[in-house]
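Have a look at this one.
A single protein chain has been omitted; all remaining protein chains appear in their positions.
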Amino acid sequence: MKSKNRSWRWLAAVVVLGLLVAACGGSSGDTTSTTAGGQTTTTSGDGGTTTTQVAANPGLEGCSTDPLNCNSGPRQDGGDVIYLINQTWDGWNLNRVEGNSVYTVQALEGMQVVIGQYMPDGNWVWNMDVLASEPTFENGVITYELKDGVVWSNADGSTTPVSLDDFILQWKFLSGKPEHCNQGETDDAGNPVEGSIGCFPASTARYEDVVDVTGDGNKVMFHFPEGYKYAEWHAFFGGLYYPAHIAREQGFDIDTPEGVAQASDWFNKNVPTWSGGPYIIENATLAERVVMVPNPNWYGSEKPTLDTVTKEMISDNQSWLPALANREINGGSPASFTPDHIQQLQGMNDVYWGLGSGGAVWEHVDVNLTTLSDPALRKAILTAIDRADARTRIFGDINPQYRNNPIFPMNDPNFYEDHVEKYGYGSGDVEAARQILADAGYTGYDGGAGALKAPDGSTVPAVRFGFLASNTNRARFAELTQSYLAEIGIQVELVAAENLGALLVSPDWDLVIFGWSGSPLFTSSANQFYNSASGSNFGHLSNEQVDELVQAVLEAETLEEAADLVNQAMAIVLGEEAYTLPLWDTMNLTFVGTELVNIRDNHFDSTRAYYNLAQWGLAAAN
Amino acid sequence: MTDNLENGTTATQLQLRSAEAITTEERTQLQMVIARFLRHKVAVASLTVFILIVLFAFVGPLLWKYDHNIYREIPANQPPNWDHPFGTTQVGHDLMGQVMRGTQQTLKVGFVVALLSTGIGATWGAIAGYYRGRVDAVMMRIVDVIIVIPILALVLVLAGLTRGTTWWNVALIIGLFGWPSTARVVRGMVLSLREQEFVEAARAMGAGDGRIIFRHLLPNTAGVIIVDATLVIATAILVEAGLSFLGFGIQVPDTSLGLLIQTAQTAVFTRPWLFYIPGAFVIIIVLTINFIGDGLRDALDPKQQMIRR
Partner (left out) sequence: MPAFSIAPVLVYVLRRLVTTIPVLIAATFFTFILVDMAGDPLLELRFATPPVPDATIKAREEFLYLDRPTLERYWLWLTGIGDTRGDIGILQGKWGPSTQGAMDIGQEISERFMITLRLVGAATVFSLSLAVITGVISAVKQYSVVDNVLTFFGFLALAMPVFWLAALIKEAGIWANQNLGTNFATIGATSPLYYRMEGWDKFMDVVLHLVLPTLTLMLTGYAAISRYQRASMLEVLNSDYIRLARAKGLPNRVVMRRHALRTALIPVVTLAALTVSGALTGAVITETVFRWRGLGTFLTQAIAEYDAFAVMAFLVLAGVLVVLANLVADLLYGVLDPRIRYD
């Protein structure tokens, strides 16, 4: 009895001790990293450059000036890398609604036949491992010429050449035409098709305009209608993921709409066991993890050296850095992060990290023109909002790049023009804002929130500020706007929405903050945002001149012509209409263990750091 | 069982005697309970701390210069200091103002849930116990089902799908599922109480079922219900915190302790005060409530020997 009793007591003591250690470990870690982090950031955080490099980390430090070669170095053979994917993906077929997400793109990267891609410096580069010559766009026909020896590697180790069939299948998946693929309607008997319900194309843009796809030897030609305008034709086709021969092997007759639908469904539900890229999937679980090994039949010039690459899904942002410290992951390029991540990274050893932006994702405040119909009031509101103050309060030392043009980010080398600062928007200049109101006949602008009176003497009603409730940064911006607009007598009522899309199409807001995520492609954006007929023109801007200009952008022959038209339209959208206040570009964070080389962020491609998977490797020992 | 009998007699007398007599009777019993409770030192200390926290949450905001909103003059990321005893956030919240508001909302959730679930649970249990037979079987099977499914799961489904957002919604949802344990306990007591003479006496005097249940049976289970309510409050506060952690609880611009901890998740190392202070408040509140419940149980249970110092 005695002895047993004592051992119990020991057990209890150990448990208690465990708790105390936990508490100590936590708090001692805190203090060190706070001090270290605080100091480093204040000294070097203030950069107006394209990529803000806050701390002195050799690996990714040079990315702002040398985006293509930073963190490069000699590698040695072998190594198992685990890299982050920060959200789940819902299917394996990118062409379908369920599978179409950047996370599916990241999960699959390495197994597709790459035709071309945007590089970290923002330039489109053709993949000459696959192409025999640079593709062309002439008389409405895009021509790709494939090299010999470009092959799919099958699960059993055999190979199959990449062929016209694969391109045709891709076209049928995305054309949205019932003669190509069953679009989910019922069959002749009126019943739903057993086991397959259609292609569910995520978007049919451009593919719906393709008239035919033909081949000629190694050439593949996409035929558009005569006189078809397509300034950004280079980005039409990025890569091939789904081989036609696999679909046929599975027993689908891909010459019929039903067969294509079945193939589409099958490709979505099954892990790809084939590859046309440097790596091939060995083991994978949907929405959880992908393990890749080098493709034995890889035809490209850059040979992979790693034994395995694991892509690990961790959506909980709090887990990333502990997992990195524990080397349960070796790095990551998550889509969002907090200032705390930066402070923690500053306190970590053996880790490179860097911040940057490609300007593709950015935040802005839109005005609802049906409720705030007086341009003077709108201009006063946009002027009173203090962008600099909000940026510091929300992002601390991260300093995301300001956005001064809805279409072109500040670091766009060719077409950027300021359409925000020159009008004084976002300056937080209270006196200027009050002057605008005074000139327009308003009174009570210095009486505090709710005191503002319209020229006819009526009280200006509270302005409803809408935002997505789950986005903390936007919620904070909304709260801050309350304090900014109080200075010009306007009361702000917060409208926290559960679903952004539903909020935007509802009439329940006067101001709204949300983000656009685009790509380096710009010709359709202006039309989508500001054409009075567009479904994405949520604040109901209706300006004939703007409509004409953005329509003309779509039909421009060259990028230069298109950009010039875009900037003309922006001068009206912002200067005259005071319709929108662009805020800042969303920053990208990449962190990676120092044991690896050639991992760097690509802000211009949704694959992010995965873009050059074949080059990743274990750093060679010195 | 003896204590039930005693209480039972008391209740019968409650009905039969004059009003003055009732007050005397009540006071003596209440005084006894208070005296017993006061002997439980940890419980008394807990009650003191708890009252201080309640004052902090409900009176504090009237006295303190900041509430839970953002103010431009509040500097970012200050560790605790004289101007901001709990420190400040990046955006410009005063954490003490936030914790006051958060504690208030959290306590409100706890109290409303306690009211709801003791109300529903006691009525449910009393009806089941009183009628017995098939009614009891069906009612208790329902309790079985609700009690067996993890409460957080049930609450998550409702809160997540209706996206709770306000403290009132959250409280309603938790209260809707917090009552089965109360129902069980009360049913057990009523099963034995209903066989006793005072119930028969009441029935002989022509009292209806409703009157017997609400005037005779339920008052006699008050002790158990009160103790149970303390447990329910504690559970509700933890469930609310869990909901907020998973992102389905009270939402900005309002706040709760759970939400404060949740938003400070990534700040554990960089700005520890944001994480530890609201966390400490949750722990202290739940701890004191549990100790108060412990003290009440001892005080309300005459069988218990008061050896505790």
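Here the chain labels run A and B in written order, and each chain numbers its own residues starting at 1.
Everything that follows uses one rule, which is that a residue touches a chain if its C-beta (ideal position, glycine included) is under 8 Å from a C-beta of that chain, and two chains touch if they have at least 3 such contacts.
Since the model is a prediction, treat every value here as computed from it, not as a measurement.
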Hidden-chain contact residue, picked from the options A:202, A:462 or A:572: A:202
Touching the left-out chain: which of A:231, A:286 or A:526? A:286
One chain is left out of this view; which of A:310, A:523 or A:568 touches it in the full complex? A:310
Quickly run down the residues of subunit B that touch the omitted chain. 137-138, 141-142, 144-154, 156-158, 160-163, 234, 238, 241-242, 245-246, 248, 258, 261, 265, 268, 279, 282-284, 286-287, 290-291, 307-309
Extract the touching residues of subunit A with respect to the undisplayed chain. 1, 5, 8-9, 11-12, 15-16, 18-19, 21-23, 25-26, 29, 80, 82, 88-92, 97-99, 176, 183-185, 192, 194-195, 197-198, 200-205, 268-269, 283, 285-289, 291, 308, 310, 312, 314, 316, 318-319, 322-323, 325-326, 328-329, 499-502, 504-505, 528, 535-536
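Everything that follows uses one rule, which is that only the chains that are shown with their structure count from here on.
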CA centroids of subunit A and subunit B: separation to the nearest Å works out as 46
Using the touch definition up top, name the residues of subunit A that touch subunit B in the complex. 26-27, 29-31, 33-34, 37, 317-318, 338-341, 343-344, 347, 389, 392-394, 396, 469-470, 472, 475-476, 478-480, 482-483, 494, 496, 498
Within their complex, subunit B touches subunit A through residues 69-72, 76-77, 90-92, 163, 165, 247, 251-253, 263, 265-272, 276
